[in-house]
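Input: one structure, supplied below.
Note that one protein chain is taken out, while the other chains of the complex remain in position.
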Amino acid sequence: MPMPREFHDIAKRVNNWGRWGPDDELGTLNLITDEVVRAAAATVRSGYRVPLALPLRQDGVQTGAIPGRVNPLHTMVAINRELFGPGTVATSDDAVTMGLQAATHWDGLAHVSHSGTLYNGRPSSTVTAHGGAAFTGFEKIPHLVSRGVLLDVARARGAERLPGGHAVGPEDLAAAERLAGTRVRTGDVVLVRTGQIRLCLAGEREAYAHPSPGLSLRAPEWFHERDVAAVANDTLTFEIFPPETDGLWLPVHALDLVEMGMPQGQNWNLEALSAACAREERYAFLLTATPEPFAGATGAPVAPVAVL
Amino acid sequence: MPMPREFHDIAKRVNNWGRWGPDDELGTLNLITDEVVRAAAATVRSGYRVPLALPLRQDGVQTGAIPGRVNPLHTMVAINRELFGPGTVATSDDAVTMGLQAATHWDGLAHVSHSGTLYNGRPSSTVTAHGGAAFTGFEKIPHLVSRGVLLDVARARGAERLPGGHAVGPEDLAAAERLAGTRVRTGDVVLVRTGQIRLCLAGEREAYAHPSPGLSLRAPEWFHERDVAAVANDTLTFEIFPPETDGLWLPVHALDLVEMGMPQGQNWNLEALSAACAREERYAFLLTATPEPFAGATGAPVAPVAVL
Amino acid sequence: MPMPREFHDIAKRVNNWGRWGPDDELGTLNLITDEVVRAAAATVRSGYRVPLALPLRQDGVQTGAIPGRVNPLHTMVAINRELFGPGTVATSDDAVTMGLQAATHWDGLAHVSHSGTLYNGRPSSTVTAHGGAAFTGFEKIPHLVSRGVLLDVARARGAERLPGGHAVGPEDLAAAERLAGTRVRTGDVVLVRTGQIRLCLAGEREAYAHPSPGLSLRAPEWFHERDVAAVANDTLTFEIFPPETDGLWLPVHALDLVEMGMPQGQNWNLEALSAACAREERYAFLLTATPEPFAGATGAPVAPVAVL
Partner (left out) sequence: MPMPREFHDIAKRVNNWGRWGPDDELGTLNLITDEVVRAAAATVRSGYRVPLALPLRQDGVQTGAIPGRVNPLHTMVAINRELFGPGTVATSDDAVTMGLQAATHWDGLAHVSHSGTLYNGRPSSTVTAHGGAAFTGFEKIPHLVSRGVLLDVARARGAERLPGGHAVGPEDLAAAERLAGTRVRTGDVVLVRTGQIRLCLAGEREAYAHPSPGLSLRAPEWFHERDVAAVANDTLTFEIFPPETDGLWLPVHALDLVEMGMPQGQNWNLEALSAACAREERYAFLLTATPEPFAGATGAPVAPVAVL
C-alpha cells in the first residue's frame, strides 16, 4: 500500500532535506548549538539526577515478536581469574549479545526508509549487511546533550497512563506544555510521557507492546514548528498500535526520521522523572543522552539522565 | 605470588569499606552529591561539547590478546524490510556482540578481586556465570554526571605522549593539577591523559597495548586524599605495562576497585579534550559519563561527553 | 535438599569412575569400538537416511524459561558483497549467537555435577568462565558414529505420544526392545521415543516443555546393564517434568552424566524415524551423531542422521 495523500502533505511541510546541506548526516541534531547547551546547563537548580534507562537484562522488554531484536544476553568470559598466577589480582570480564533497539534506545536516521529513500534523499541501498548504514550511523553522533522538556501528557490529562490506541496530537502536546510552564524551543529534546511503560515495569510485557498509545501522525508538524532536536517517549514502538489510520504503519517514523531527520527515542522510563518534575514544579532540565557510537548502526542503546 | 607489604600498607590507608555502610554498592560514586552536580553544571561556559568515546567497530582496540574481550561485531537483522507489505515504511534493525570492556568503558567494582574479596568485603564467589555480579553490577549505577577535571600529564611534561612504562605518580598529578589551574576536590571525576591513545588512533593497536604508561601504585592515595569519585585514562589497561613493580600485576585495579570502591575508565580518547582545554585555558567541565546499565556486569561501555 | 538414599543406591550400581582409567574423559563413548562401528555399518540395507535434528531458528524450542539458553540468532554479516569490485563474484556471510543446548544437542559430561563432583571424580570447580570445562569438553569427542536403536516406547504402548509425567522405566524399555526385534548391546546409541516433540512441531512450545514424559530414575540401570554408549530422546529436558519423585530434580542427569559418564541427547526429532522403522520393520541402523567440537563446552549442537 502506498502512503496516503495526507502523509505526503505533511511530509512536504516538515521536510528538512538540504536544510543543513546535501551532505548532512545529523539532521535536527544540528539545532543543538553551543548556545542551546549553555542555556540547558543553566536550567540545573537542584543537581538532582533522574535516570531514564531501563536496566539491560535478558528478561527485558522484547517478547520475540520483532525477529532479531533480542534482549541482552549477558555472559561472563572470566570470573575471578588469577591471570598472573595463584594469589594475584583476579579479574572478571563479560560479553553481551543484544538487539541495538532492544531496550532504551535512539532510532537513527537510517532506521527506516520509505519509497526507497532515507533522510536527505539518500538511497536506502546505502544500508548494507557488511557495513550497516553508510550514512547517519551512530559513529556520526558524537554527543547528545541539550535542554530536555518533559511533556507529561498523561499527567496533563489526569491519567496514570493513556489508554491503548490514544493518539497524542498537537492538542495533547500543547496541554502538556502548559503544565510544563515552559515553551518548547529550538534544540530542545522533548520527552513525551504516556505512562505506557508502567505496564512493562509491572512485568506485563505483552500488554506494554499493544494496544499502545503513541504519537499521532499530526504530532511531527508540531515538533517541526518548534524546531526540536529529538523526541523520545515511553512506549515500545513510539507510535500508536494498532495504527491510528487503518493500514498506515509507522507514519511517524517516516516523518521524523526520513523527512525531518529527527532521532526518536523509545522505551524511555519517564516515571521517576514525572514524579520529580511534579514535585519540583518544573519540567525543563539538562538532558544527557549520548548514544553508544556503534559504527553503521541504525539504532543505539542510550542511558539518558535528566539533571534537575 | 601474594601481594607485597607495600601494597597492603597503601591498601590500609585508602580503604573505604564500611564508609557508606555495610550494604553499599556505589563506593566513591556516593561522593557525587546534588551539590557537586550543581557546581559541575555551573562550570559550563561555552557549551562546547567534546566526545570522549572511541567509535564501536569490529576493528576496534582489542587485538585478541585478552581472551573473550572481543571487539564489537555489528550485524544487521533487517535491512529496509517492508514489514507491512510492498510500498510500506521499511525498517532496518541491528544486533551486536561485544566484550563489555572492549572499547571505551568503566570498570565496575566487581571487575577485580584479590584474596577472594571484592569491594566492601564481599566474597568474590558472589560473581557467578548465570547472574554476573550479585553486587555492584551496572544496574546499580543509575547515573554518572559530575565535574570532570582533565589532568593532562603529557602536556604538563611537554610531551605528545608519555613513554611506555612511565609511572604516573603524585608528582605528575600535582604538576597537571597546577596546569589545570583548579584544585581537584570531592566528587570530581578525574581524567588522566598520557597521550598513549594516539597510537591506537594511528592504527597501531599492538603498540597501544604495550609498552604503556599508566597510573602508578602511588597514585590511588592521591585520589583518596582528594576524595575523587572516579578516574579514567587513555590507555588499554589503565596501568603501566609491563608493571612498575616486577611481578606485581594490576595493583591499581586492586586498590581502586576493591579497596576504595572507585570505578576506573579505560580507552577514553582525551586528545580533542586536551586541545579544547588548552585552547580555553580551563580544565574543569561538566562531565556526563553514565554507563550502560547492564545488569550484573563487571564492566560497561560508556559514551562520555565533556561539556565546556 | 541432599539426594535421597534411593539415588545413592542406584548411583553405586551404575558408577563407571575409573573403569577407563583415572584420566578418562570419554566415559561410555569408550564402548564404541571399531568392531561396533563395523557392525553398525553392516546394518545399512536401504541406504535411506532420516535426519533427527530440528532446524536451527530464532523461533526454536526455547521459551525463555531457561535463562541464557537462547534460540539461535542468525544474522548476515555480508550480503552479495562484491569484495573485489563491481561485477566480481559477490559473497554472503553469516554469524550466529545461540545457547549450545538450545536445540538438538548432546549434553556433555560436564553439564551437571552433584555434591561438587563431575564424572570420574573431578571437582566441579574445573568448569570455569574463561575456559569452560577443563575436562570432557566437546573438543575431546572427535566422532560419534555407532549402531543406533530406536526404542519406540510410544508406539509400543500404542500411543501417539506418552502423557505428560509418564516415567519411562525398564518395563517400557523392554517392551520397546521387543517391538524393535533386536537386543540392545554394548556400544549402541539408544533413541527413546516418547512422541513429546509432536507438541513442539505443532508450535506448542509451552506444552512441549511441561508437563513432559521422560526417563525414569530407574532407567539408567537398564542402560548400564546393556552397556550402551549414549541415550537420546525427544523431550526438552530428557527427564520427567514435574519430577517423578517430589523435590528430586534431574536425577537421571546426575546418574547418566556424573556416575556413568554417558552423554544424553535432547530435542531429537524421532517422528520420521519412527515412521521409517515401522515401515521397514527394523529399528537398528547406522547412526551418525558427531557433536560440533566446541572447546570447553558442556553441551553441543548435533545434526544426527539415521542411515537405514
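Every chain is named by a letter (A, B and C) in the order it is written, and numbering of its residues begins at 1.
Simple rule for what comes next: a residue touches a chain if its C-beta (ideal position, glycine included) is under 8 Å from a C-beta of that chain, and two chains touch if they have at least 3 such contacts.
Everything numeric here is computed off the predicted structure, so don't read it as measured data.
A.B. asks: From the listed residues C:P22, C:G87, C:G158 or C:G203, report the one that touches the chain absent from this view.
C.D. replies: Considering all chains, including the one not shown, the answer is C:G87.
A.B. asks: Using the touch definition up top, pick the residue from C:I10, C:L26 or C:V70 that touches the left-out chain.
C.D. replies: C:V70
A.B. asks: Which subunit C residues would touch the chain omitted from the figure, given the whole complex?
C.D. replies: Its contact residues with the unshown chain are 1-3, 33-42, 44-51, 53-57, 66-70, 72, 74-80, 83-101, 110-116, 124-125, 127-129, 132-133, 139, 142-143, 145, 247, 249-251, 253-254, 286, 288, 290-299, 301, 303-305, 307.
A.B. asks: In the full complex, which bits of subunit B touch the chain not displayed? Write them out.
C.D. replies: Here the touching residues of subunit B are 58-59, 64, 67-68, 70, 73, 75-79, 81, 92-93, 97, 128-130.
A.B. asks: Against the chain that's been left off, what residues of subunit A make contact? List them.
C.D. replies: 67-68, 73, 75-77, 79, 95, 97, 129-130
One rule holds in what follows: only the chains that are shown with their structure count from here on.
A.B. asks: In whole angstrom, how far does the Cα centroid of subunit B sit from the Cα centroid of subunit C?
C.D. replies: Each chain reduced to its C-alpha mean, subunit B and subunit C end up 45 Å apart.
A.B. asks: Using mean CA coordinates as chain centres, what's the subunit A-subunit B distance in Å?
C.D. replies: So the centroids are 26 Å from each other.
A.B. asks: Could you say which residues in subunit B touch two or more other chains, in rising order?
C.D. replies: 67-68, 75-77, 79, 95, 97, 129 - these are the residues of subunit B that touch more than one other chain.
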